[in-house]
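One structure is given here, and the rest of the page talks about it.
The complex is shown incomplete by one protein chain, all other protein chains being positioned as in the whole.
The letters A, B and C name the chains in turn, as written, and every chain counts its residues from 1.
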Amino acid sequence: MSKRMELEEAIKQFIRPGSRLCFSGNALHRAPMAAVREIARQEISKLKIVKTAGALDIDLLCAMGLVDTVDAGFVSYESVYGLCMHYRKGVEEKRITGNEHACYTVLCALRGAIMNVPFMPVHGLLYSDLLVENDYFKVVDDPFGGQEPVTLVKTLKPDVAIIHVHQADEQGNAIINGAKYDDEIIWRAADHVIITAEKIIPSLKGTYGKKTIDIPGFMTDAVIEVPGGAKPCSYEGLYEVDHRMLKKFLSGREKKDHQIWLDNYDQTDRKGLRQQAGGFRR
Amino acid sequence: MSKRMELEEAIKQFIRPGSRLCFSGNALHRAPMAAVREIARQEISKLKIVKTAGALDIDLLCAMGLVDTVDAGFVSYESVYGLCMHYRKGVEEKRITGNEHACYTVLCALRGAIMNVPFMPVHGLLYSDLLVENDYFKVVDDPFGGQEPVTLVKTLKPDVAIIHVHQADEQGNAIINGAKYDDEIIWRAADHVIITAEKIIPSLKGTYGKKTIDIPGFMTDAVIEVPGGAKPCSYEGLYEVDHRMLKKFLSGREKKDHQIWLDNYDQTDRKGLRQQAGGFRR
Amino acid sequence: MRDKMAYTTADMMTCAMSRLLQDGEVAFHGVSSHMPMVSMMLAKALHAPSMVHLNIPGGVNPSTLRNTSYSSAGTELVRHSESTFSLLDVFDLSIRGKLDVAFLGGVQFDQHGHVNASIIGTPDNLKVRLPGGAGSAVLIPTAKKAIVWRTKHDVRTFVEHVDFITTKGNLWKIVTPLCVFDYFKGRLVLDSIHPGTTVEEVKAQTGFKIHETEVPVNAAPTQQELNTLRKIDPNNLRAIEFK
Partner (left out) sequence: MRDKMAYTTADMMTCAMSRLLQDGEVAFHGVSSHMPMVSMMLAKALHAPSMVHLNIPGGVNPSTLRNTSYSSAGTELVRHSESTFSLLDVFDLSIRGKLDVAFLGGVQFDQHGHVNASIIGTPDNLKVRLPGGAGSAVLIPTAKKAIVWRTKHDVRTFVEHVDFITTKGNLWKIVTPLCVFDYFKGRLVLDSIHPGTTVEEVKAQTGFKIHETEVPVNAAPTQQELNTLRKIDPNNLRAIEFK
């Protein structure tokens, strides 16, 4: 049974207004940008985003007014490009709830989802206004009689994890080349997993031992072939950050500007349009 | 800095009376039997053993009267060889504390050690006399206001994990071929990690991408070359269960019998003796 | 009587379990679980090609058991698998309500669907320390359907009250050499019997009251099932518990 879908279809089927989402990669590396753009095109709103360290993925959806809450340890472009201004403005103007975590507590909150428990104990986080200001942390006594109080972080259960990978097969088996970042956590934590892949082959069966399958097919719901699907973010061994397109986005001021920016990617993100254009080799 | 040691030395240095230990593998597969035998030879006692599913490793140490506590989900040979009689007798005669867990709660108790927290929440374990009879489980209210009570398992922090691998280098990097079982959990949970390897090479540096290092060198304390170090248990691609030697152990009744059984392995387990014998190719 | 047939009790039990599996389901077996392991391979070969086969060493959909000499937890299950999914992953999956079928053992069962794999006697007056429930205490409550099998069917196995409740929960079926029990509205009921036995025999071998008087007789293993069994399990691992 093939799980192959078109991007438009997969985003429509699995992502709803208010969905809690996790994205692959870290900062400007291997974010599933084609899928993020498709969410923006479909204007699916009130999204809750969970990521240790996000950048363009979060900032684009904030710029489009589609974000309700961000749970993250760090939201910023790396040094050169500075803060995520759309996220920042949204939080400052109280349109967006910015739940600050330590990156670790994001991962522990996702561990809670993996283990289907309502909270996860976290050591080390004892001196911080984050504990005072936020109801997603609680400090309790140790029921086993230990003397130290225990900090708990409330579980965050993502509805969908979107992961951009190097190669996948039609059954949903996926191979990530290079750094895995937090992907091993998010595909286990989420209710549904959407894979976008640089390339889809009919079957990875029989390659065990030769290739390492990072995500087993039965855990994924949809696979979509999107060459360049992380652009303008980077992907190990394939492409670097596209600084020109990144600057172009950052220079956008209004939603109209961002929509024009999105249009630049229509033909590479959407297969239908790629085929119409006739220029895309399968 | 080489971490290479002799087996006698490593066991003496890292394992003390009362140590809590984890062993690699599962049932009769890839248990670190050479190291277990060396513990038996050195008669290090009052050991606390933590394993999801143990067999000969646990039973041998029980037979030698060296075990204080076993935390496990399942202690038995597989069908053919039946129960672990020395473990069973020890528990029945109250010489050994047999803490029964679900295999999952063993792993969650080790997760507690990995995360340095005193307990781990566990979903699903709500209907069981195990909860009633044992103080290492507690059922509490959800501090975040959820309606369902939450079961907690008390953390088990191993002092030493002993892992038998296919190949290691002198810096302690280790490669496990075949099934990893729970090894990914135990090397993270334990305070010290002892690697016994079928083969040690000077350095695995530069093989990244070609080989997958399962345990990074900086996390290990000692590496010891012991060809056949899992025997009479099996090791993927190298040797099957040695049924003759297993039956020989099972037919032993007294400590004296087990000591004779251990002697059979002296020359393969201990390098000093191997070299004296002169017959072992390095 | 059964041994005069062209199939063994192990064949019958394996087929009965195999038939309980549906295409597309995600199913798990553990250690010392040879019959469930073979039944999964049989189901995949015959009617459930897309079933997902999970196990302790972590191989997803092992393609063959032909080189498996002894174990249902050996690394052979990884060597020819499609991908890997560790034991901890399997548990977490079940805990999240996403494991369709778990095969589990046990030593004592009672009419209320309680499973004992822990001790005979009481904690204070221990007669036998059993191997332990392994995954049962979390898998039986969380897997959508827990299938238990037991190669002994006698009044010491199927009792009025278990000595110790290792677990209870989403128990679905218990497959024995004589019959299949169904767990229905909090009670074990007789679901079907295997050819060659009678409801009376089952009653006589069961320590709790069986109310059912007429139940279906399971189809004997078909020629296709038997041929496939011999092909996928040439070492007759499915019979290992009867040896």
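A few notes on this one:
Throughout what follows, contacts are C-beta pairs under 8 Å (C-beta built on N, C-alpha and C of every residue); 3 or more make two chains touch, one makes a residue touch a chain.
The structure displayed is predicted, hence computed values, not measured ones.
The chain that is not displayed touches the following shown chains in the complete assembly: A, B.
Within the set B:Asn173, B:Thr196, B:Ser234 or B:Thr268, the residue that contacts the chain not displayed is B:Asn173. The residue touching the chain not shown here, chosen from A:Val139, A:Ala179 or A:Ile260, is A:Ala179.
Considering the whole complex, the residue from A:Lys3, A:His29, A:Lys48 or A:His192 that touches the absent chain is A:His29.
Contact residues of chain A toward the unshown chain are 26-30, 52-53, 72-76, 78-80, 83-84, 87-88, 91-92, 94, 98, 100-105, 107, 122-130, 133, 178-182, 184-185, 234, 236-237, 240-241.
Touching the omitted chain from chain B are residues 1, 113-116, 173, 188, 204-205, 208-209, 213, 215-219.
As a convention for this text, only the chains that are shown with their structure count from here on.
Chains that touch both chain B and chain C are the following: A.
Of all chains, the one whose CA centroid is most distant from that of chain C is A. Inter-chain spacing, taken between the CA centroids of chain A and chain B, is 38 Å. Rounded to whole angstrom units, the spacing between the C-alpha centres of chain A and chain C is 40. Those residues of chain A in touch with two or more other chains are numbered 115-116.
Annotation for chain C: residues 78-79, 84, 95 touch two or more other chains.
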